Structures are given as C-alpha cells and as structure tokens.
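One chain of protein is taken out of this complex; the other chains stay put.
Here the chain labels run A, B and C in written order, and each chain numbers its own residues starting at 1.
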Amino acid sequence: MAGVGLVRLLFSSDDRPGIVARVSGFLFAHGANIVDLQQHSTDPEGGQFFMRVVFDARRLDLDAATLKSRFAEEVAAPLAGRFRLAWAARKKPAAILVSRADHALLELLWRWRRGALPMELKLVIGNHAELKAAVEAFGLPFYYVPVERGKKAEAELRMLELLGEAGVELVILARYMQILSPAFVDRYPNRIINIHHSFLPAFAGARPYHQAYARGVKLIGATAHYVTAELDAGPIIAQDVARVSHRDGVRDLMEKGRDLEKRVLAEAVAAHLEDRVLVYENKTIVFD
Amino acid sequence: MAGVGLVRLLFSSDDRPGIVARVSGFLFAHGANIVDLQQHSTDPEGGQFFMRVVFDARRLDLDAATLKSRFAEEVAAPLAGRFRLAWAARKKPAAILVSRADHALLELLWRWRRGALPMELKLVIGNHAELKAAVEAFGLPFYYVPVERGKKAEAELRMLELLGEAGVELVILARYMQILSPAFVDRYPNRIINIHHSFLPAFAGARPYHQAYARGVKLIGATAHYVTAELDAGPIIAQDVARVSHRDGVRDLMEKGRDLEKRVLAEAVAAHLEDRVLVYENKTIVFD
Amino acid sequence: MAGVGLVRLLFSSDDRPGIVARVSGFLFAHGANIVDLQQHSTDPEGGQFFMRVVFDARRLDLDAATLKSRFAEEVAAPLAGRFRLAWAARKKPAAILVSRADHALLELLWRWRRGALPMELKLVIGNHAELKAAVEAFGLPFYYVPVERGKKAEAELRMLELLGEAGVELVILARYMQILSPAFVDRYPNRIINIHHSFLPAFAGARPYHQAYARGVKLIGATAHYVTAELDAGPIIAQDVARVSHRDGVRDLMEKGRDLEKRVLAEAVAAHLEDRVLVYENKTIVFD
Partner (left out) sequence: MAGVGLVRLLFSSDDRPGIVARVSGFLFAHGANIVDLQQHSTDPEGGQFFMRVVFDARRLDLDAATLKSRFAEEVAAPLAGRFRLAWAARKKPAAILVSRADHALLELLWRWRRGALPMELKLVIGNHAELKAAVEAFGLPFYYVPVERGKKAEAELRMLELLGEAGVELVILARYMQILSPAFVDRYPNRIINIHHSFLPAFAGARPYHQAYARGVKLIGATAHYVTAELDAGPIIAQDVARVSHRDGVRDLMEKGRDLEKRVLAEAVAAHLEDRVLVYENKTIVFD
C-alpha cells in the first residue's frame, strides 16, 4: 500500500510484555493512525520480537526528526530495541551492478519505469561495457568500471565513490559476476541484494545448469538474498522454482533459469523497497 | 503456533486512530503478552479495521469470563467493535456432512487423527450410508440421515438436532451433495464450510468437468467458502489450481479435481480452526 | 529444440491403425531422421489422431516443395489427414496489435530481442499513438491506426493492408482493446492470439478486477487463446494463476494481473511459433 502521508516503522527487540502497547500508545498520542501492523515473536518465552507498522502521519503533531528522536528516547531505548522509520513517499536511492547478462537488469528497469519498484534509480555500474546503450535508453547514467586482475581494490574504490556521491542506499546485483570484497560488503550491511540459481539437490562447482541437466532434475530454482561476507550464504529474501523436464536441454534450463532469476530478484527488491524485510541472525522476516 | 496458554483475539470495527493502542494497552495492563499480531485496514480514511492478536495468557490477572466481559465493556463497546476470544487449547466441536464421495472426508479424518486439524470431531452425518464403515474405523459415530424427496425439512431438523446435541460449532461439507436450506444455514452463520470445483472460465450447469474437458482448459481449480443462503456465493476462504493437459480425459480431470478439493478444503478448515478467518461484507480476511 | 536442419510436421486425422507407420515410413524412406515425436489419440475407437514430428532434414532426398506435395499425395490424402510442415529455421512473420497498456507488448519485445521468441517481427499497430516511441526504440515500425466510432471497417481494412503487405502469419493482441470483426478474424484462423484475465469464479461485465476484489478471491488468472468470432471463447492455449490476499487492493490485483498476462501471453506465443499447437473442435492440443 502506498500513500502520501504513510510512514513505515520496523522495530525489533528481545520479546517482553507491553511492546505493542508502548509503541502504539506513543503513535496514538502523537496523532498517528495505524493502517497496517504485523508482529511476530519467535517464542512467547525469551524470544525475539519483530514488528512492522504502517501509519498515517498526516495529523502527526511532530516533525520527522523530532518523531525519530523522541521515539528513540521514549520507546526504543527503554525496550533496548532497534528501529527504522521510512516515509513511503521517499523513494530509496538505488544502484544496479551488472556484467554482461541483461535479463535481470531489464526486468528491473522496466518494472521501475512502470512504477512497480518505488526506488530512485541513480546509476548502473558494469564491469563490462556491453549494457551501456540499453541502460542509457532508460535515461540513466552507465559507468563502466572494469575489474582488472589484481586491481579489484581500485575498482571497488571507484564503485564506492560513485555509489557514495549518488547517496545510494540499496545496491542490486543483477547478475554481477564479480565477488565483492568483505570491505565493500561491510559498507552496505543488508543493503546489497543478489540473485543466484538454486537446485534441489544443490550442485557445487562450475556450470550448475550442466550438472542439473546431468542429474535430470525436475525443478530449477532461484534465491535472492542479502550479500554477506560469506559467499551466497546471506539471509534469504525470496525463492521460487520452475518446472523442467527431460525435453529441456541445458540451454532451455538456462532460459527458464533467467526468467526465474529476474522475477525472484524483482520480488526481493520490491520487498526491500517497501520496508518489509527485517534481518535477524542471518535469516529474514519478510512481512506480506 | 499452538500452545497451552495462548488466546486468540479477533477484532473488527470501523477504522479510527488508537484502536491498536487501546487493545494492546488493555492486554498489557492485565498481564497478557502479545506473541503475534496482524492488523489490516482497508483504507486510512473511513475504512474497516481488522485485527488478530495471539497472546500468552499464563500471567493474566483475570479469568476467562471476566476478561471477556471487561474487554467487551472497556474496549469493544467504546469502539463499536466486534470481537471473538478463543483459547487455543480448546478444540472446536465439529461435524462433517457427506454423501457418497470419500476423498474429502478421508483427508479430513487423516489430518485430524494426525493432529493437524485441531478440532474435536463429534460425528459424521451422511445422506447415504456408504461411508459408515469408513467413519467408524476412526472411532467416530456415523449417522445416516437420508433426504427424501419432499422431506428435506424433516431431514434438516434431524441433522440440527444431532449437531445441537453434540454442541457442534463448525459444520464441514465434505462433498455433501444436498443444498442446505436458508433456515439451516442461518443457524451456523460463517460456521459451515463447503468445497467446490472452480474453472477459468467458469462453467455453469451440469457436469462441469465434461464442460472443462470440452473447452480444453489447462487449469482446474477448487474453492472453499463459507456457506450462505446464496448458493456457492459465500465468502471465499481458500483456492488453488492444478495443471491439466490434452492428455487428461474427463476421468483424469475428476481425479485431479478430487485431489485438489480435499487439499483446499483441509486448508480452509485449518484456517477456521486456528481463528485466522474474519468475514466482512461477504469476503474474508485470512491471516497467515 | 531449435536447429538448422529441423522440420516440424503437424498431422491430424480420424484415428485408424497404421498412421504412425505410414508417416514414419515415408520420412525414413526419404532420409529424414525423427528426433522428437508426440502423438495423441482421443480414443482407441473412433477417436481423433494428433501428431507432432520433428525431423532432421539434412539428408533428405527431396526439396521442400516436393516433400510437401509427395507427403500430401502419398500420406495425407489416403488417410484423409490435415498437415503442416514448418522449417524450424524459418521464423514466422508476425505483428503485434496494442492500445495503451505496454506491459504485454514490452515483454514480447524483450523476449523477441533476446531470441526467446523465434519470430520475424514485422510491425506493431496501435489504435492509440502512445506506444510509438517504445516500439521504435526496438527498431520496429509502429503504425497508428485509430478506430473511430462507426469507422471500424475502414480501420480494419487499413490493418489488413499493413499485415498483408508484410506477409504476417501471426497476429498477437497485446492488450489490444478493440473487438475484431468476424471478417477480420476469418482472415487469420487460429492465427490471432489474445490474452485476458480469468477468475475463479468468473466475473461477467465491466471492471472484473473490482469484482474480484469485492468477492475476495485468493487467486487471479490469465488465459491466452486463439481468437474466434465468438468473443473470448476461442481455443485456450495457456493459462496460469497468481496468489492474492486481502492485503491486495484493486491496484495490486491489477499489477499482479499484468505480470501474469504478459507471462501467459509470451508462453502461448512461444508454443505457436514452435508449432506445438493443434486445434480441434475449439480446443487445443499443446505438445510439450
């Protein structure tokens, strides 16, 4: 649900009685009307508490900065909670990183242009130059930052510079085929989303679609997750599968895989942009 | 989530600021710890407010009856709200109505016996006698109440008697092929769940699977809903589809349809038993 | 499966013994190697026979025209069969008709450009001019053919002229919001593909997504079919559904519906282009 005066509050803490009462009491006292609230505790005893609240802020008696500081002081601090406040009307500044494959990139650009991904897309960076024209056709700047052997640090520095200047808050890896260094990842904790193929059972090593074909799998999958220092082991945001059969050759598997990847990535990005994702102990709570 | 001391509260009213604060404040004041809360408003202005709260009642300072009366007086009445309180540990008394087909019945009985459907199953009523042995094998009483031409009222009276004596609160139509009278339906408002096949596009008239076959549909569907006076037009609780192809003859469609029906019906019954369904203006809010 | 020397044969007739032997014997005798064959009979007695054969024609001892005429004479005529021969390497000339919505159009253009839809796309015709720039960005001609009140015949004449000059063999309606006249449809029998939303249950009349919302459906669907004189009742090629909930407003339903429509339409177009669809008595056989 979008709307001019809507604000989203994400809150988490150790569970204890009275959190909902305290948070909702604070909001009510300042003129906010809750329009959507989802709460989840992992356990009634000693569990973790997670909550997403969307409230109508048009009759709020505080400005944004004051709301934030007073909530921090009067609600979050006493409960030892972590929180985030996001105005729905403010689109998050974002960037996309690509290599040569265009399917995930184009899906994002199309959905973004149609208004289905509420982000302020600032730039696209490619470690190859092939997708420059495709990106510029959308009126977006494309930066070519090649990653030469042994000079990854320089390339990442350049990328951080570009991202920093543009004030980017979300980095989307749309089949970006370089592994980001832990130093880079640390700059955007739970702010970099990646997509990769997944299989049941999993196939380690190179050419996974060839392995999946050799094994005769009946399903192929894709997983979108936040990037952490450990490769492809970050918190999962979205997953889906597609059905395949013996009639599908390796190229068919790849084509179906691409369709799946772009769809699952877009779904994960939408969840992030709408502040529906909370991360806790390397797993996500994704509110509907 | 099940648990000894858990209570579920379903609450709805016209939307207005402060409802969450009021409800959660009341609960907190009396020692309840909210473990799951989902709230939904149809519109920030002039919409409807729906909420499901699960709270841990082990440290409650009120007994059940007092909790209910004080909540009614102090919270619901001022907000002109409707509510329901259900102790998770209390299994709802239920009955199943059947005709000749056994697939939906057996699916319910098996899930029930495995503990996946938290109801206190009291009896099964059939307008045919064929399923008597199958039911009794589960240690349940089976009542044969035939519906003779022109004597439906008598049959329904007998059924209401059986249901009433057993204190039944939920009636499940597991392919019960008689249309219940409005008078019967009125006795169990949003307490009778039915399942029927659904197609895209829909097929009116007799032998829908034959029509679906003739039309070459690629999907068949099933819809579970609460029964209202208007036939098959009650609030939808659950729906699903299965894929079919030109290789499927009418009998294959029927077999796939049965698989689907039993699964969708069981899903709808579970949602009801776990107090996850709210009805408003002939549609449902089904909380996760 | 694509390939330089592959030919696809679609054959149907009344069922009788010996058809496979006759067809495969003919092909073998002329140096063709069958690489994929799917056959289906509706009934062993008095049913209909449908077959799709893909064969490797690189060692064929006949040229294309002779193959066709001799197959017609020696195989099809004695069996009173209908057949179609299509060289996989020859991409079918196609056109897209649009109105204002761009989602289905863009999905087709993207897949086409990526090589996933093996057609020779000749032109796009719009009864509105909005999508001209989007189409031309793909290097395709866009023709604006408005349909003025009372002048539909003139507009259709102009469209038929454009399609005829371009030698178009497949017309894709990508959310083209005009109803085509029977005369137009007759010019492209089983050669016009349309997409529309579908629901369980179905909703007649205007604003179906509003009706679906009002009814609280849990699934929305889309159906792609060949256009026949009877509106939206032509042979179904592909169908799919997406899950929705009470959290989805009418606009969310529409967005999910668009995603679904574009995907299902692309799937149906691919099936047609790969000669996997046979039509019989207003239903399709879609080979894998």
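One rule holds for everything that comes next: a residue touches a chain if its C-beta (ideal position, glycine included) is under 8 Å from a C-beta of that chain, and two chains touch if they have at least 3 such contacts.
Fair warning: this is a prediction, and the values are worked out from it, not measured in the lab.
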Task = Identify the residue among C:Ile34, C:Ala86 or C:Ala116 that touches the chain left out of the display.
result = C:Ile34
Remark   = Contact with the hidden chain, among B:Ala116, B:Ala153 or B:Ala229, goes to B:Ala116
Remark   = Omitted-chain footprint on chain B covers residues 1, 36, 102-103, 106, 110, 114, 116, 137, 245, 247, 249, 255, 288
Request  = Considering the whole complex rather than only what is displayed, give the residues of chain A touching the chain that is not shown.
outcome  = 40, 50, 198-202, 214-219, 221, 223, 232, 235-241, 245-247, 282-286
Query = Residues on chain C that touch the omitted chain in the whole complex?
reply = 3, 5-6, 15-22, 24-25, 27-29, 31-41, 43-44, 47, 51, 56, 59, 288
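We adopt the following convention: only the chains that are shown with their structure count from here on.
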Task = Just give me the whole-number Å value for how far the CA centre of chain A lies from that of chain C.
result = 37
Ask   = What whole-number Å value describes the gap between the mean CA coordinates of chain B and chain C?
value = 41
Request  = Could you tell me which residues belong to chain B and also touch two or more other chains?
outcome  = 40
